[in-house]
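What follows is a short report on a single structure.
Here the complex is missing one protein chain, while the rest keep their positions.
This part shows chain A:
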Amino acid sequence: METPYTDHLTSIDYEQVYEPAEDSFLLLDALEADLSFIESLQPQVCLEVGPGSGIIVTALAKKLKETLCLATDINPYACKATKKTANHNGTFVESINCNLVDLLRKKTIDLLVFNPPYVVTSDEELKNQSYTNSQITFSWAGGVHGRRVIDELLKSLDSILSAKGVFYLLALRENKPDELIINLNTLGFTAIKFMERRIPGEYLYILKITRK
C-alpha cells in the first residue's frame, strides 16, 4: 500500500488535526500486511473512525476500489482534511462529522479501523483541555488507562460490524491490550495481537478483531 501524499496539509492544519506519526504508520503497515485477507472479504463498506489527516482511509480507498470508504470524526477539521487528502491522492472518501458510529445503520461495516485517542489522561486534565476549545485534544486524550473512547466504541461494535466484518484497533500497552482481548471475547469476538512495535516512549499493538 502506498503512503498517501500529505503535502497539501500545513503546520496550520496540524494545529487542529493529528499529524501522521509512528502510530499511524504501524496501523498502515498492519493493514498492508493483511491486505490479501481484507480483499478476500470483499468488503462493501469500510469505515475509519477518527481519521485525523485521513492518510489511513485514503490508503485503503486507493487499494479497495470496490469498497465504499467512509470516515467519521468528531472534529470538523479532521473531516475536511480527510476529504482533501483523499482528493489529493486521486480517490474519494466520505466524511461525516459525528461521534464514533452513532449515526450509522446497524451491521453495515465490513472493515472498521480505529486509531483511538489512547494517551492516558486524568479526568481533570481532560476537563481543562476541553475548556481550551481546541479540537485536537480529541485526537489524543484517552482518559483513565487511555480507554475512555476505546471502551465506548467496543460497546457499539456488535451493532455496527457486519457478519463478516473485521476490526483493526490500535492500542498502547497502557491501554491493557490483554484485558481488551478478554473483554472482546466476552462480547462475542475473537481478538489477536496482529502486530506490535516499540517506538520512542511507547509500545503499540494492532489488535485484529473478528466475530467468533
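A few comments on the model shown:
Simple rule for what comes next: a contact is a pair of C-beta atoms (placed from the backbone, for glycine too) under 8 Å apart; a residue touches a chain by one contact, two chains touch by 3 or more; residues count from 1.
Following the convention adopted for this analysis, contacts and distances are computed from a predicted model.
Missing chain, UniProt name from the options "Protein Mss51p, mitochondrial", "Ribonuclease P protein subunit p30", "CTLH domain-containing protein" or "Multifunctional methyltransferase subunit TRM112-like protein": "Multifunctional methyltransferase subunit TRM112-like protein". If you put the hidden chain back, the residue from A:Leu9, A:Leu31, A:Leu70 or A:Leu112 that touches it is A:Leu70. Residue A:Leu104 is the one among A:Leu9, A:Ile56 or A:Leu104 that touches the chain missing from this view. What chain A contributes to its contact with the hidden chain is residues 42, 44-45, 65-68, 70, 74, 76, 79-80, 83, 92, 94-99, 102-105, 108, 162.
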